[in-house]
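What follows is part of the complex, with its chains left where they were.
Read from first to last, the chains carry the letters A and B; within each, the first residue is number 1.
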Amino acid sequence: MGGYGDVKLLRDDGLRLDGRKLDEMRPVTIEAGILPAADGSAMVTHGLNVAVAAVYGPMEAHPRKIQRQDRAVIDVRYNMAPFSTSDRIRPGFNRRSREISKVTAEALESVVLVERYPRSKIRVEIEILAAEAGTRCAGITAASVALADAGIPMRDLLVGVASGKVEDIVVLDLDKAEDNYGQADLPVGILPNTGEIAFLQMDGDLSPDEYNLAMEYNFKAAAEIHEIMVDALKRRYEGGEN
Amino acid sequence: MVELVPTLLRQELARLADDDLRLDGRGRWDGRDVDLQIDCLYNAEGSAKVVMGKTIVYAGVKFEIRTPWPDRPSQGSLMCGAELRPVAHRKYEPGPPSPQSIELGRVVDRGIRESGCIDMESLCIVPGEKVWGVMIDIHVLSDGGNVFDACGLAAIAALRTAVVPAERFDVGEDYTLKVNGTPIMASFTRVGGRYVFDPSEEEELGGDERIHITLGDEGHLHSLQKGLRGVFTPAEFAEIFEVAHQRCSELRKLVATQEGN
(Lines give C-alpha, C1' and ligand atoms only; values in the text may rest on other atoms or scores of the structure.)
Protein backbone atom coordinates (compact mmCIF):
# COMPACT_ATOMS: atom_id res chain seq x y z
CA MET A 1 0.00 0.00 0.00
CA GLY A 2 1.20 3.47 -0.75
CA GLY A 3 0.00 4.75 2.58
CA TYR A 4 0.20 8.47 1.80
CA GLY A 5 -1.80 9.98 4.64
CA ASP A 6 -2.44 13.37 3.00
CA VAL A 7 -4.71 12.34 0.11
CA LYS A 8 -8.41 12.66 0.89
CA LEU A 9 -10.31 9.54 -0.21
CA LEU A 10 -13.64 9.98 1.57
CA ARG A 11 -16.02 12.88 0.96
CA ASP A 12 -17.64 14.92 3.68
CA ASP A 13 -20.94 13.15 3.03
CA GLY A 14 -19.28 9.83 3.95
CA LEU A 15 -19.29 8.56 0.38
CA ARG A 16 -16.18 7.73 -1.62
CA LEU A 17 -14.63 9.97 -4.28
CA ASP A 18 -16.52 8.19 -7.08
CA GLY A 19 -19.77 8.38 -5.11
CA ARG A 20 -19.85 4.77 -3.95
CA LYS A 21 -20.95 3.77 -0.46
CA LEU A 22 -18.40 2.07 1.80
CA ASP A 23 -19.71 -1.40 1.00
CA GLU A 24 -20.51 -0.74 -2.64
CA MET A 25 -18.80 -2.57 -5.46
CA ARG A 26 -17.79 -1.11 -8.83
CA PRO A 27 -19.98 -2.25 -11.74
CA VAL A 28 -19.13 -5.69 -13.12
CA THR A 29 -19.97 -7.15 -16.54
CA ILE A 30 -19.07 -10.59 -17.78
CA GLU A 31 -19.20 -12.23 -21.18
CA ALA A 32 -18.38 -15.91 -21.70
CA GLY A 33 -17.05 -17.60 -24.83
CA ILE A 34 -15.50 -14.58 -26.48
CA LEU A 35 -12.34 -16.21 -27.92
CA PRO A 36 -12.99 -18.55 -30.88
CA ALA A 37 -9.60 -20.28 -30.67
CA ALA A 38 -9.87 -21.26 -26.99
CA ASP A 39 -11.70 -24.20 -25.40
CA GLY A 40 -13.26 -21.78 -22.96
CA SER A 41 -13.00 -18.04 -22.43
CA ALA A 42 -14.44 -15.01 -20.70
CA MET A 43 -14.05 -11.26 -20.49
CA VAL A 44 -14.65 -9.49 -17.19
CA THR A 45 -14.92 -5.75 -16.80
CA HIS A 46 -14.75 -4.70 -13.17
CA GLY A 47 -14.82 -0.95 -12.88
CA LEU A 48 -12.31 0.07 -15.56
CA ASN A 49 -10.37 -3.20 -15.29
CA VAL A 50 -10.59 -5.46 -18.33
CA ALA A 51 -9.51 -9.07 -17.81
CA VAL A 52 -9.69 -11.79 -20.47
CA ALA A 53 -9.18 -15.48 -19.70
CA ALA A 54 -8.65 -18.36 -22.11
CA VAL A 55 -8.69 -22.03 -21.16
CA TYR A 56 -7.03 -24.81 -23.16
CA GLY A 57 -7.37 -28.45 -22.22
CA PRO A 58 -7.40 -30.76 -20.40
CA MET A 59 -4.43 -31.91 -22.47
CA GLU A 60 -1.46 -34.20 -21.88
CA ALA A 61 0.91 -32.61 -19.37
CA HIS A 62 4.32 -31.74 -20.84
CA PRO A 63 7.09 -32.02 -19.84
CA ARG A 64 6.57 -35.33 -18.07
CA LYS A 65 8.01 -34.16 -14.77
CA ILE A 66 5.12 -31.75 -14.17
CA GLN A 67 2.60 -34.62 -14.46
CA ARG A 68 0.72 -35.72 -11.35
CA GLN A 69 -0.45 -39.32 -11.29
CA ASP A 70 -3.64 -38.58 -9.42
CA ARG A 71 -4.85 -35.31 -10.86
CA ALA A 72 -4.55 -32.54 -13.42
CA VAL A 73 -2.22 -29.61 -12.88
CA ILE A 74 -3.42 -26.11 -13.70
CA ASP A 75 -0.93 -23.88 -15.42
CA VAL A 76 -1.85 -20.21 -15.02
CA ARG A 77 -0.20 -17.27 -16.69
CA TYR A 78 -1.37 -13.88 -15.39
CA ASN A 79 -0.05 -11.22 -17.75
CA MET A 80 -0.55 -7.47 -17.97
CA ALA A 81 -0.56 -6.06 -21.49
CA PRO A 82 2.10 -3.36 -21.97
CA PHE A 83 -0.63 -0.75 -22.56
CA SER A 84 -2.79 -1.79 -19.61
CA THR A 85 -1.25 0.66 -17.13
CA SER A 86 -0.54 4.36 -16.99
CA ASP A 87 3.19 3.82 -17.53
CA ARG A 88 3.86 1.19 -20.16
CA ILE A 89 5.17 -2.06 -18.74
CA ARG A 90 7.74 -4.13 -20.61
CA PRO A 91 6.34 -7.27 -22.19
CA GLY A 92 7.18 -10.49 -20.36
CA PHE A 93 6.77 -11.77 -16.84
CA ASN A 94 8.03 -10.07 -13.72
CA ARG A 95 8.19 -11.17 -10.11
CA ARG A 96 4.74 -9.81 -9.33
CA SER A 97 3.05 -11.61 -12.23
CA ARG A 98 4.86 -14.86 -11.41
CA GLU A 99 3.67 -14.76 -7.82
CA ILE A 100 0.07 -13.99 -8.83
CA SER A 101 0.17 -16.77 -11.43
CA LYS A 102 1.34 -19.26 -8.80
CA VAL A 103 -1.25 -18.50 -6.14
CA THR A 104 -4.04 -18.17 -8.72
CA ALA A 105 -3.17 -21.60 -10.12
CA GLU A 106 -3.24 -23.09 -6.62
CA ALA A 107 -6.61 -21.46 -5.93
CA LEU A 108 -8.10 -22.84 -9.15
CA GLU A 109 -6.66 -26.30 -8.40
CA SER A 110 -8.65 -26.10 -5.18
CA VAL A 111 -12.00 -25.75 -6.96
CA VAL A 112 -11.59 -27.64 -10.25
CA LEU A 113 -12.27 -31.38 -9.93
CA VAL A 114 -8.69 -32.08 -10.95
CA GLU A 115 -8.92 -35.72 -9.81
CA ARG A 116 -10.97 -36.42 -12.93
CA TYR A 117 -8.02 -35.74 -15.23
CA PRO A 118 -4.91 -37.57 -13.98
CA ARG A 119 -1.63 -36.76 -15.77
CA SER A 120 -3.31 -33.85 -17.56
CA LYS A 121 -2.69 -30.16 -17.77
CA ILE A 122 -5.23 -27.37 -18.00
CA ARG A 123 -3.82 -24.11 -19.33
CA VAL A 124 -5.40 -20.89 -18.06
CA GLU A 125 -4.24 -17.66 -19.68
CA ILE A 126 -5.25 -14.43 -17.94
CA GLU A 127 -4.60 -11.25 -19.89
CA ILE A 128 -5.16 -7.85 -18.32
CA LEU A 129 -5.99 -5.34 -21.06
CA ALA A 130 -6.74 -2.43 -18.73
CA ALA A 131 -5.82 -2.06 -15.08
CA GLU A 132 -7.51 0.08 -12.42
CA ALA A 133 -6.73 -1.77 -9.15
CA GLY A 134 -8.07 -5.24 -8.53
CA THR A 135 -6.77 -7.00 -11.64
CA ARG A 136 -5.88 -10.23 -9.87
CA CYS A 137 -9.46 -10.53 -8.61
CA ALA A 138 -10.94 -9.74 -12.02
CA GLY A 139 -8.57 -12.35 -13.45
CA ILE A 140 -9.74 -15.02 -10.99
CA THR A 141 -13.36 -14.29 -11.85
CA ALA A 142 -12.61 -14.44 -15.58
CA ALA A 143 -10.67 -17.69 -15.20
CA SER A 144 -13.57 -19.32 -13.34
CA VAL A 145 -16.07 -18.42 -16.04
CA ALA A 146 -13.66 -19.54 -18.77
CA LEU A 147 -13.18 -22.91 -17.04
CA ALA A 148 -16.94 -23.34 -16.81
CA ASP A 149 -17.25 -22.28 -20.47
CA ALA A 150 -14.73 -25.02 -21.33
CA GLY A 151 -16.98 -27.54 -19.61
CA ILE A 152 -14.47 -28.33 -16.89
CA PRO A 153 -16.25 -29.50 -13.71
CA MET A 154 -15.74 -27.43 -10.56
CA ARG A 155 -16.95 -27.66 -6.97
CA ASP A 156 -18.12 -24.07 -7.21
CA LEU A 157 -17.43 -20.90 -9.21
CA LEU A 158 -14.46 -19.14 -7.62
CA VAL A 159 -15.09 -15.39 -7.25
CA GLY A 160 -12.30 -12.83 -6.96
CA VAL A 161 -13.03 -9.80 -4.78
CA ALA A 162 -11.17 -7.40 -2.50
CA SER A 163 -11.80 -5.05 0.39
CA GLY A 164 -9.41 -2.62 1.98
CA LYS A 165 -8.95 0.34 4.28
CA VAL A 166 -8.80 4.05 3.50
CA GLU A 167 -8.60 6.83 6.06
CA ASP A 168 -8.97 4.21 8.81
CA ILE A 169 -12.31 3.05 7.36
CA VAL A 170 -12.90 -0.38 5.85
CA VAL A 171 -14.30 -0.17 2.30
CA LEU A 172 -15.26 -2.69 -0.35
CA ASP A 173 -13.44 -2.98 -3.71
CA LEU A 174 -10.67 -0.35 -3.83
CA ASP A 175 -10.32 1.67 -7.00
CA LYS A 176 -7.02 3.03 -8.27
CA ALA A 177 -6.74 6.08 -6.03
CA GLU A 178 -7.85 4.07 -3.00
CA ASP A 179 -5.29 1.41 -3.82
CA ASN A 180 -2.48 3.93 -4.29
CA TYR A 181 -3.17 5.99 -1.19
CA GLY A 182 -5.05 3.55 1.05
CA GLN A 183 -3.89 1.60 4.08
CA ALA A 184 -4.69 -2.03 3.33
CA ASP A 185 -5.88 -4.39 0.62
CA LEU A 186 -7.39 -7.84 1.19
CA PRO A 187 -7.97 -9.69 -2.10
CA VAL A 188 -9.60 -13.09 -1.76
CA GLY A 189 -11.05 -15.88 -3.85
CA ILE A 190 -14.37 -17.10 -2.43
CA LEU A 191 -16.53 -20.15 -3.14
CA PRO A 192 -19.96 -18.59 -2.57
CA ASN A 193 -21.88 -21.83 -2.21
CA THR A 194 -19.61 -23.43 0.39
CA GLY A 195 -18.43 -20.24 2.09
CA GLU A 196 -14.83 -21.36 1.73
CA ILE A 197 -11.77 -19.34 0.73
CA ALA A 198 -9.33 -20.63 -1.90
CA PHE A 199 -7.27 -17.47 -2.51
CA LEU A 200 -5.97 -15.10 0.16
CA GLN A 201 -3.47 -12.30 0.09
CA MET A 202 -3.29 -9.12 2.13
CA ASP A 203 -0.92 -6.25 2.68
CA GLY A 204 -1.03 -3.04 4.66
CA ASP A 205 -2.39 -2.64 8.16
CA LEU A 206 -5.58 -4.22 9.53
CA SER A 207 -6.65 -4.81 13.09
CA PRO A 208 -8.43 -8.10 13.77
CA ASP A 209 -11.78 -6.28 13.82
CA GLU A 210 -11.04 -4.51 10.57
CA TYR A 211 -10.10 -7.84 9.03
CA ASN A 212 -13.43 -9.30 10.04
CA LEU A 213 -15.41 -6.42 8.56
CA ALA A 214 -13.39 -6.46 5.33
CA MET A 215 -14.01 -10.18 5.00
CA GLU A 216 -17.72 -9.67 5.62
CA TYR A 217 -17.83 -7.14 2.76
CA ASN A 218 -15.94 -9.60 0.56
CA PHE A 219 -18.47 -12.37 1.12
CA LYS A 220 -21.35 -10.03 0.37
CA ALA A 221 -19.76 -8.88 -2.90
CA ALA A 222 -18.84 -12.42 -3.89
CA ALA A 223 -22.50 -13.35 -3.82
CA GLU A 224 -23.35 -10.44 -6.14
CA ILE A 225 -20.57 -11.24 -8.61
CA HIS A 226 -21.52 -14.89 -8.53
CA GLU A 227 -24.94 -14.03 -9.93
CA ILE A 228 -23.40 -12.07 -12.76
CA MET A 229 -21.11 -15.04 -13.54
CA VAL A 230 -24.02 -17.44 -13.63
CA ASP A 231 -25.95 -15.06 -15.87
CA ALA A 232 -23.04 -14.87 -18.31
CA LEU A 233 -22.83 -18.64 -18.50
CA LYS A 234 -26.60 -18.92 -19.01
CA ARG A 235 -26.49 -16.39 -21.85
CA ARG A 236 -23.60 -18.33 -23.36
CA TYR A 237 -25.43 -21.66 -23.35
CA GLU A 238 -28.68 -20.15 -24.52
CA GLY A 239 -26.80 -18.41 -27.31
CA GLY A 240 -25.25 -21.73 -28.36
CA GLU A 241 -21.78 -22.37 -29.67
CA ASN A 242 -19.99 -19.46 -31.27
CA MET B 1 3.85 -34.79 -34.33
CA VAL B 2 0.41 -35.71 -35.56
CA GLU B 3 0.78 -34.69 -39.18
CA LEU B 4 -2.10 -36.77 -40.44
CA VAL B 5 -4.67 -33.99 -40.27
CA PRO B 6 -2.61 -31.50 -42.29
CA THR B 7 -2.02 -34.16 -44.96
CA LEU B 8 -5.72 -34.85 -45.39
CA LEU B 9 -6.43 -31.14 -45.19
CA ARG B 10 -3.86 -30.44 -47.91
CA GLN B 11 -5.58 -32.94 -50.19
CA GLU B 12 -8.96 -31.39 -49.57
CA LEU B 13 -7.64 -27.89 -50.18
CA ALA B 14 -6.00 -29.02 -53.44
CA ARG B 15 -9.26 -30.61 -54.57
CA LEU B 16 -11.18 -27.41 -53.86
CA ALA B 17 -8.52 -25.32 -55.60
CA ASP B 18 -9.04 -27.32 -58.79
CA ASP B 19 -12.55 -25.84 -58.88
CA ASP B 20 -11.28 -22.45 -57.67
CA LEU B 21 -13.16 -22.90 -54.39
CA ARG B 22 -12.23 -22.21 -50.77
CA LEU B 23 -13.14 -24.13 -47.65
CA ASP B 24 -15.36 -21.37 -46.26
CA GLY B 25 -16.96 -20.54 -49.57
CA ARG B 26 -15.02 -17.35 -50.24
CA GLY B 27 -13.68 -16.37 -53.64
CA ARG B 28 -9.91 -16.51 -54.10
CA TRP B 29 -9.40 -12.79 -53.51
CA ASP B 30 -12.17 -12.23 -50.93
CA GLY B 31 -11.34 -11.19 -47.39
CA ARG B 32 -13.38 -12.05 -44.32
CA ASP B 33 -15.60 -9.39 -42.75
CA VAL B 34 -13.57 -7.01 -40.65
CA ASP B 35 -14.85 -5.43 -37.46
CA LEU B 36 -12.74 -2.48 -36.33
CA GLN B 37 -13.24 -0.58 -33.07
CA ILE B 38 -11.05 2.34 -32.10
CA ASP B 39 -10.28 4.00 -28.78
CA CYS B 40 -11.45 1.00 -26.80
CA LEU B 41 -8.84 0.60 -24.05
CA TYR B 42 -8.59 2.55 -20.79
CA ASN B 43 -4.97 3.58 -20.05
CA ALA B 44 -3.78 3.25 -23.67
CA GLU B 45 -3.13 6.61 -25.35
CA GLY B 46 -4.52 5.16 -28.57
CA SER B 47 -6.13 1.80 -29.16
CA ALA B 48 -7.95 -0.42 -31.60
CA LYS B 49 -9.56 -3.83 -31.72
CA VAL B 50 -9.82 -5.86 -34.91
CA VAL B 51 -12.01 -8.93 -35.37
CA MET B 52 -11.45 -10.78 -38.64
CA GLY B 53 -13.25 -14.12 -38.65
CA LYS B 54 -11.93 -16.05 -35.66
CA THR B 55 -8.95 -13.72 -35.29
CA ILE B 56 -9.09 -11.09 -32.53
CA VAL B 57 -6.33 -8.53 -32.02
CA TYR B 58 -5.92 -5.48 -29.76
CA ALA B 59 -3.31 -2.76 -30.22
CA GLY B 60 -2.44 -0.07 -27.70
CA VAL B 61 -0.19 2.97 -27.98
CA LYS B 62 1.91 4.33 -25.12
CA PHE B 63 4.33 7.26 -25.00
CA GLU B 64 7.48 7.82 -23.02
CA ILE B 65 10.00 10.65 -22.88
CA ARG B 66 13.58 9.69 -23.64
CA THR B 67 16.94 11.18 -24.61
CA PRO B 68 17.48 11.28 -28.39
CA TRP B 69 20.35 9.40 -30.06
CA PRO B 70 23.41 11.67 -30.29
CA ASP B 71 23.46 11.49 -34.12
CA ARG B 72 19.74 12.35 -34.41
CA PRO B 73 19.19 14.96 -31.70
CA SER B 74 15.80 16.15 -32.96
CA GLN B 75 14.21 12.80 -33.77
CA GLY B 76 11.86 10.76 -31.63
CA SER B 77 11.33 7.07 -32.13
CA LEU B 78 8.62 4.59 -33.02
CA MET B 79 8.53 0.96 -31.98
CA CYS B 80 6.01 -1.68 -32.76
CA GLY B 81 5.95 -5.09 -31.09
CA ALA B 82 3.69 -8.09 -31.33
CA GLU B 83 3.58 -11.33 -29.44
CA LEU B 84 1.94 -14.61 -30.25
CA ARG B 85 1.28 -15.60 -26.66
CA PRO B 86 -0.30 -18.82 -25.39
CA VAL B 87 -3.67 -17.09 -24.94
CA ALA B 88 -4.11 -16.89 -28.70
CA HIS B 89 -3.99 -20.53 -29.66
CA ARG B 90 -3.32 -23.99 -28.32
CA LYS B 91 -0.19 -24.13 -30.51
CA TYR B 92 1.65 -21.22 -28.87
CA GLU B 93 3.90 -22.05 -25.97
CA PRO B 94 5.10 -19.84 -23.15
CA GLY B 95 8.66 -18.60 -23.21
CA PRO B 96 10.73 -15.85 -24.77
CA PRO B 97 9.40 -14.36 -28.02
CA SER B 98 9.48 -16.98 -30.78
CA PRO B 99 10.94 -16.27 -34.23
CA GLN B 100 7.31 -16.12 -35.43
CA SER B 101 6.49 -13.38 -32.92
CA ILE B 102 9.62 -11.45 -33.79
CA GLU B 103 8.91 -11.67 -37.52
CA LEU B 104 5.29 -10.56 -37.01
CA GLY B 105 6.28 -7.53 -34.95
CA ARG B 106 9.07 -6.51 -37.28
CA VAL B 107 7.01 -6.82 -40.47
CA VAL B 108 4.22 -4.69 -39.00
CA ASP B 109 6.81 -2.25 -37.66
CA ARG B 110 8.53 -1.84 -41.04
CA GLY B 111 5.26 -1.25 -42.86
CA ILE B 112 4.33 1.63 -40.56
CA ARG B 113 7.81 3.05 -40.11
CA GLU B 114 8.82 2.97 -43.78
CA SER B 115 5.59 4.56 -44.95
CA GLY B 116 6.85 7.72 -43.26
CA CYS B 117 3.45 8.27 -41.64
CA ILE B 118 5.17 9.46 -38.47
CA ASP B 119 7.53 12.38 -38.93
CA MET B 120 10.25 11.61 -36.38
CA GLU B 121 11.11 15.31 -36.17
CA SER B 122 7.57 15.99 -34.95
CA LEU B 123 8.32 13.88 -31.86
CA CYS B 124 11.00 16.28 -30.64
CA ILE B 125 10.31 18.13 -27.38
CA VAL B 126 13.70 19.72 -26.63
CA PRO B 127 16.40 19.01 -29.26
CA GLY B 128 19.22 16.89 -27.88
CA GLU B 129 17.39 16.44 -24.58
CA LYS B 130 13.85 15.15 -24.76
CA VAL B 131 11.95 13.38 -27.49
CA TRP B 132 8.85 11.22 -27.51
CA GLY B 133 9.17 7.48 -27.87
CA VAL B 134 6.00 6.01 -29.33
CA MET B 135 5.33 2.35 -28.61
CA ILE B 136 2.64 0.30 -30.28
CA ASP B 137 2.03 -3.02 -28.57
CA ILE B 138 -0.10 -5.59 -30.33
CA HIS B 139 -1.86 -8.28 -28.35
CA VAL B 140 -3.21 -11.25 -30.32
CA LEU B 141 -6.05 -12.75 -28.27
CA SER B 142 -7.25 -15.31 -30.82
CA ASP B 143 -5.38 -16.62 -33.85
CA GLY B 144 -7.98 -17.67 -36.40
CA GLY B 145 -5.67 -17.14 -39.39
CA ASN B 146 -3.95 -14.16 -41.03
CA VAL B 147 -2.85 -12.43 -37.84
CA PHE B 148 -0.42 -10.33 -39.89
CA ASP B 149 -3.16 -8.26 -41.56
CA ALA B 150 -5.16 -8.01 -38.33
CA CYS B 151 -2.10 -6.80 -36.45
CA GLY B 152 -1.14 -4.33 -39.16
CA LEU B 153 -4.66 -2.90 -39.21
CA ALA B 154 -4.96 -2.68 -35.42
CA ALA B 155 -1.55 -1.03 -35.15
CA ILE B 156 -2.15 1.77 -37.66
CA ALA B 157 -5.72 2.35 -36.44
CA ALA B 158 -4.50 2.62 -32.83
CA LEU B 159 -1.69 4.93 -33.83
CA ARG B 160 -4.11 7.19 -35.71
CA THR B 161 -6.25 7.66 -32.59
CA ALA B 162 -3.32 8.38 -30.30
CA VAL B 163 -3.24 11.45 -28.08
CA VAL B 164 0.17 12.59 -26.89
CA PRO B 165 -0.06 12.71 -23.05
CA ALA B 166 1.99 15.88 -22.69
CA GLU B 167 0.18 17.00 -19.54
CA ARG B 168 0.93 13.84 -17.62
CA PHE B 169 4.62 14.30 -18.46
CA ASP B 170 4.48 18.00 -17.66
CA VAL B 171 5.58 19.20 -21.14
CA GLY B 172 2.54 21.14 -22.33
CA GLU B 173 -1.01 20.31 -23.32
CA ASP B 174 -2.22 17.00 -24.72
CA TYR B 175 -2.60 16.93 -28.49
CA THR B 176 -3.54 14.42 -31.16
CA LEU B 177 -0.53 12.66 -32.70
CA LYS B 178 -0.04 13.67 -36.32
CA VAL B 179 -0.14 10.61 -38.60
CA ASN B 180 0.38 11.19 -42.33
CA GLY B 181 -1.21 8.28 -44.08
CA THR B 182 -2.63 4.85 -43.45
CA PRO B 183 -0.25 2.06 -44.51
CA ILE B 184 -2.17 -1.20 -44.89
CA MET B 185 -0.92 -4.77 -45.09
CA ALA B 186 -2.37 -7.44 -47.38
CA SER B 187 -1.28 -11.06 -46.96
CA PHE B 188 -1.51 -13.99 -49.34
CA THR B 189 -0.88 -17.67 -48.71
CA ARG B 190 -0.39 -20.45 -51.24
CA VAL B 191 -3.27 -22.86 -50.73
CA GLY B 192 -3.87 -25.83 -52.98
CA GLY B 193 -1.12 -24.56 -55.27
CA ARG B 194 -2.38 -21.02 -55.86
CA TYR B 195 -2.39 -17.86 -53.78
CA VAL B 196 -5.46 -16.71 -51.86
CA PHE B 197 -6.03 -13.49 -49.91
CA ASP B 198 -6.63 -13.46 -46.14
CA PRO B 199 -6.09 -17.14 -45.32
CA SER B 200 -8.17 -18.75 -42.60
CA GLU B 201 -6.66 -20.88 -39.84
CA GLU B 202 -7.36 -24.07 -41.83
CA GLU B 203 -5.85 -22.64 -45.00
CA GLU B 204 -2.69 -21.73 -43.13
CA LEU B 205 -2.49 -25.20 -41.60
CA GLY B 206 -2.79 -26.87 -44.99
CA GLY B 207 -1.01 -24.20 -47.02
CA ASP B 208 2.51 -23.19 -47.96
CA GLU B 209 4.46 -19.96 -48.14
CA ARG B 210 2.92 -16.55 -47.61
CA ILE B 211 3.65 -13.06 -48.89
CA HIS B 212 2.98 -9.89 -46.91
CA ILE B 213 2.64 -6.60 -48.81
CA THR B 214 2.28 -3.22 -47.13
CA LEU B 215 1.07 -0.37 -49.32
CA GLY B 216 0.86 3.34 -48.59
CA ASP B 217 -1.85 5.81 -49.55
CA GLU B 218 -0.27 6.30 -53.00
CA GLY B 219 -0.04 2.58 -53.68
CA HIS B 220 3.71 2.47 -53.09
CA LEU B 221 5.35 -0.54 -51.50
CA HIS B 222 6.72 0.05 -47.99
CA SER B 223 7.35 -3.47 -46.83
CA LEU B 224 7.54 -6.93 -48.34
CA GLN B 225 8.14 -10.24 -46.64
CA LYS B 226 8.00 -13.83 -47.75
CA GLY B 227 7.56 -16.36 -44.96
CA LEU B 228 7.58 -20.16 -44.70
CA ARG B 229 8.78 -22.80 -47.13
CA GLY B 230 7.98 -22.32 -50.81
CA VAL B 231 8.90 -20.33 -53.88
CA PHE B 232 6.98 -18.01 -56.21
CA THR B 233 7.41 -16.59 -59.69
CA PRO B 234 7.45 -12.94 -60.71
CA ALA B 235 4.17 -13.54 -62.59
CA GLU B 236 2.49 -14.84 -59.44
CA PHE B 237 3.71 -11.79 -57.57
CA ALA B 238 2.36 -9.44 -60.22
CA GLU B 239 -1.10 -10.99 -59.82
CA ILE B 240 -1.31 -10.66 -56.04
CA PHE B 241 0.25 -7.20 -56.17
CA GLU B 242 -2.79 -6.07 -58.18
CA VAL B 243 -5.18 -7.58 -55.66
CA ALA B 244 -3.26 -6.03 -52.78
CA HIS B 245 -3.93 -2.57 -54.18
CA GLN B 246 -7.67 -3.14 -54.12
CA ARG B 247 -7.86 -4.79 -50.72
CA CYS B 248 -5.62 -2.16 -49.10
CA SER B 249 -7.78 0.65 -50.45
CA GLU B 250 -10.90 -0.94 -49.02
CA LEU B 251 -9.35 -1.43 -45.57
CA ARG B 252 -7.99 2.13 -45.63
CA LYS B 253 -11.54 3.32 -46.22
CA LEU B 254 -12.75 1.24 -43.29
CA VAL B 255 -10.24 3.02 -41.03
CA ALA B 256 -11.44 6.38 -42.29
CA THR B 257 -15.08 5.42 -41.74
CA GLN B 258 -14.42 4.40 -38.14
CA GLU B 259 -12.57 7.63 -37.52
CA GLY B 260 -15.48 9.56 -38.91
CA ASN B 261 -17.79 8.04 -36.34
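By our rule, a residue touches a chain if its C-beta (ideal position, glycine included) is under 8 Å from a C-beta of that chain, and two chains touch if they have at least 3 such contacts.
All figures in this text were calculated on a predicted structure; none of them were measured in a lab.
Counting every protein chain in the structure file, not just the single copies shown, gives the formula A x3, B x3.
Everything below uses one rule, namely that only the chains that are shown with their structure count from here on.
Spacing of subunit A relative to subunit B, judged by their CA centroids, is 31 angstrom.
Across the interface of their complex, subunit A is touched by residues 41-44, 47, 53-54, 56, 58, 60-62, 64, 81, 83, 85-90, 94, 96-97, 135, 137, 139, 141-144, 168, 201 of subunit B. Touching subunit B in their complex are the following residues of subunit A: 34-39, 48, 50, 52, 54, 56, 59, 77, 79, 81-88, 91-92, 123, 125, 127, 129-132.
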